[in-house]
Each structure stands twice: as structure tokens, then as C-alpha cells.
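See structure below.
One protein chain is absent from this view; the other protein chains keep their places.
Entry: chain A
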Amino acid sequence: GDSWGIFTFLCAALCNLPALPALNCSEELGAGQSIQQTYDLTRYLEHQLRTLAGTYLNYLGPPFNEPDFNPPRLARAERVPSATVDLDLWRGLTDNARLAANYRAYSRLLCYLRVLDGQVGTAELRHRLAHFCASLQGLVLSIGGVMSSLGYPLPAGPAGPPAPPGAPPAPNDFLKKMDDFWLLKELQTWLWRSAKDFNRLKKKVPPAVVTLRLEVRGF
């Protein structure tokens, strides 16, 4: 939008002043641009997930593929990171906290999805899952890139095995399917939330970065 244009102009103007050391414009440009790219990625993944979830839920069979299926949340399902958050808390998140929450969530979700990938029956599903995992990996990297370019430390990665120590694997087939159902549900909800997270970041980041850089250079 307009702020993007102003930002580019400022950056170009500053870079051309002969008395100043050249500002590293590409890094700031990177932050604004990769937020947009990350936003676009979440929308793309949301779209991809719709098809994947439809296929996967049909594979699980009824009642999982019924539109009104509304099971109670069992305690074991809490392992999957939840996008649900108090409204005021969400509004008040700092940029760092917002990005970190997304980074952590998708890293964990990716691990769980990869476990799934090793278990599913049909070739079509395996193919779709693999494609989705690759895109999701791209999203994690993209978020990481935004965090780095803004100077935020990356959250510690998830411990090796996807299940936290002590959490038992599903004792029966039905509960395993429930786990899969909630995994897809959380993914869907996270992608819905992330678009809003990155919208907030889009508006806030570029001007703030310009100000910060100017201060550092002694203006």
C-alpha cells in the first residue's frame, strides 16, 4: 500500500545521499516483503488444507467426515498447540510474541504431520500430505526469516520426538483417529488465525523499522 511506497522512496533517497554510509536497505525491504510473503503462504496453505482435510477425513470415515461432528476435547488432545487465545491478550501481543507463537505452533504441527505421513494408507493421501508438509516447512522457514530480519531470536525448536515425554500413543484405533481429527482442526484454526496475525504485523512493521534504523545511524 501507500506506506510501502513511502518506505521504498525513503530507503532509495537515503541510500543515495553521498555523505552517509550506505544503509543496508535490503534487510528492511526483506522484513516488509517477507511478512507479505508469509501472509500469502498462510492463505495458500489454508486453501491446500481444505482439500487435504476433506480427503483425509473421508479416509478416516464416519463420524469424522460428518460436517456436524462436534466431539468433546479429550485431555490427550492438548498436546497439539492451540490457536485459541483470549481476545484482549491476542490484541496486546508484541510483534515478537506474535511471531514466536506462530513459529512454535507450526514447528510442532509439522512434526505431528510428518508422523502422520508415515502411517497413512493410500498413495494419494501420502502424496497430498507430503506436498502439504513441504509447504508447511516453507511457512516455518518464512516466519523464521521474518523474525531474524527483525532481530528476534528464534524460539527453541521442538524436542526430537513429536510426543512430549510421558504422553502415551493412542491406545486404540478410534482414539488415534480422534488425534488426527484434532490435529487437522488445530491446523485449520491456526491458518485462520495466522492470516490475522500477519495482517497486524504488515501494518506495523515497515514504518517502525525505518524509524529504528534512522535512530541507529544517529539522525
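Note that contacts are C-beta pairs under 8 Å (C-beta built on N, C-alpha and C of every residue); 3 or more make two chains touch, one makes a residue touch a chain; residues count from 1.
Going forward, contacts and distances are computed from a predicted model.
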* Asked: When you check the chain that is not on display against UniProt, which of "Trafficking protein particle complex subunit 3", "Mitochondrial import inner membrane translocase subunit TIM17", "Dolichol-phosphate mannosyltransferase subunit 1" or "Ciliary neurotrophic factor receptor subunit alpha" does it turn out to be?
  -> "Ciliary neurotrophic factor receptor subunit alpha"
* Asked: Among A:Thr51, A:Thr122 or A:Asn199, which residue is in touch with the absent chain?
  -> A:Asn199
* Asked: In terms of residues, what is the contact footprint of the unshown chain on chain A?
  -> 68, 70, 72-73, 82-87, 90-91, 182, 185-186, 188-190, 192-193, 196, 199-200, 203
